[in-house]
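The following block contains the structure, expressed as structure tokens.
Complex shown without one protein chain; remaining protein chains in place.
For chain A:
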Amino acid sequence: MTNKTLYDKLWDSHVVRYDESDTALLYIDRQLVHEVTSPQAFEGLRIAGRKPWRVEANLATPDHNVPTTSRPNGIADISDPIARIQVETLNANCEEFGLTEFTMNDIRQGIVHVVGPEQGATLPGMTVVCGDSHTSTHGAMGALAFGIGTSEVEHALATQCLIQKKSKSMLISVDGKTAPGVTAKDIVLAVIGEIGTAGGTGYAIEFGGQAIRDLSIEGRLTVCNMAIEAGARAGFVAVDEKTIDYVKGRPYAPEGETLEQAIANWQTLHSDEGAEFDRVVNIDASEIKPQVTWGTSPEMVVSVDTQVPDPDRVDDPVKAEGMRRALDYMGLEAGTPVSEIDVDKVFIGSCTNSRIEDMREAAKVAKGRRVADNIKLALVVPGSGLVKQQAGAEGLDKIFIDAGFEWREPGCSMCLAMNADRLEPGERCASTSNRNFEGRQGQGGRTHLVSPAMAAAAAIAGYFVDVRDF
């Protein structure tokens, strides 16, 4: 038998059949469902008179459209009538088709990509899909997880399968150790800076190397979350003892004898010695510093101790033009030191950085300090009700509130600003989310992507600072 990559193993174990042109019918173990990309899929089922193939393979929760301010009355507290209809529609569809849903007031509600691993609903070796591009997150569990469109949501509901072609494989090996103060977020931003936002297009990325193995599972979730920002639909990490320890005891995880059987299988979920990848990228972890994006694409990223780059020094005219447009949109001059950029708002949250370890990192920086006067709003939005509860038990909520942060209810919030949490035109935000596209956090808003510690430090200082000196 030839040496297989982790991707080969995940892929091969899920192929139901191939057709003549090597297109596979791939079996899907878990589908996560949220309110924005599912209504048209359920409508499609209804029109065709179809039922979910294996209803218990699905798990739903509303996240994109829910308000993060106090909401004791659940749906009734959604003031935007169109958003309310969408969340109501999710409830109605889950009821009609029999899906399990963590509704707005359930303590388990949260961002789908936080909820899945937290519940043990996404397990090593699974295929996981969701109508959301950041589904790559779940790859951190040693799963093949990727985002799909609404037609595919309907397809997975109706058939428990998807029609897929195998991608090429890429290994991104982050070798050596990171310096103190450098987090999973900095690693993945540095990776995207290196390979570009289209660098992973057509590939499934395995993240490996010592710096990745050294990360906690939550850190790996952050890295895999942003695989899509590097163009790859799927990113994953080999299973190790940390993965297995993380999974054990979670509500949806197996127990007893089945667990033992599962563990034996999970221990095989790594690339074999000598397995070949279509592309290998090596990155030296010791060179990575805290990262800040300066532009309107995650690849427009620099280290905090440098300057905003100059398009006049770039040879490729299309790229230089893109940089000029980004500088113009961001209201920045080439050559400005990153540490001289003032911030108006701060957002700590999103499926990239809203887990308990992220909350702890940010709280460590905020403890005993005050948010600077020029900061109009500093939001902390935990990724799920359970993260919020845990943070409360550790007293993190109090640290944030005492420092002048707002401590909110779980949801996607200002990551995409579908609800009331958003930037006004021209406002500049230090954000722990994953996308800095034009208008992403509100029309005309300017997003700088950073780690939770860097975001908290920017809130305290009022401008970007190097968290290593903070």
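We take it that contacts are C-beta pairs under 8 Å (C-beta built on N, C-alpha and C of every residue); 3 or more make two chains touch, one makes a residue touch a chain; residues count from 1.
One rule holds in what follows: contacts and distances are computed from a predicted model.
Trainee: What does the UniProt entry say the missing chain is called, choosing from "Cytochrome c", "3-isopropylmalate dehydratase small subunit", "Xanthine dehydrogenase family protein subunit M" or "NAD(P)-dependent oxidoreductase"?
Mentor: From the choices "Cytochrome c", "3-isopropylmalate dehydratase small subunit", "Xanthine dehydrogenase family protein subunit M" or "NAD(P)-dependent oxidoreductase", the unshown chain carries the UniProt name "3-isopropylmalate dehydratase small subunit".
Trainee: Of the residues listed, A:N3, A:T69 or A:Q261, which one is in contact with the missing chain?
Mentor: A:Q261
Trainee: Would you indicate which residue among A:D29, A:E101, A:D186 or A:D344 is in contact with the undisplayed chain?
Mentor: Within the whole complex, the residue contacting the unshown chain is A:D29.
Trainee: For the chain left off this view, which of A:E43, A:D77, A:D175 or A:D305 is in contact with it?
Mentor: Counting the whole complex, the residue in contact with the absent chain is A:E43.
Trainee: For chain A, which residues lie in contact with the unshown chain of the complex?
Mentor: 16-17, 19, 21, 23, 25, 27, 29, 36-37, 39-40, 43, 48, 50, 53-54, 64-65, 80, 82-83, 85-86, 89, 123, 125-126, 131-133, 135, 147-152, 154-155, 158-161, 163, 165, 167, 197-198, 201-202, 231-233, 252-254, 258-259, 261-262, 265, 297, 318-319, 322, 325, 416-418, 435, 437-440, 443
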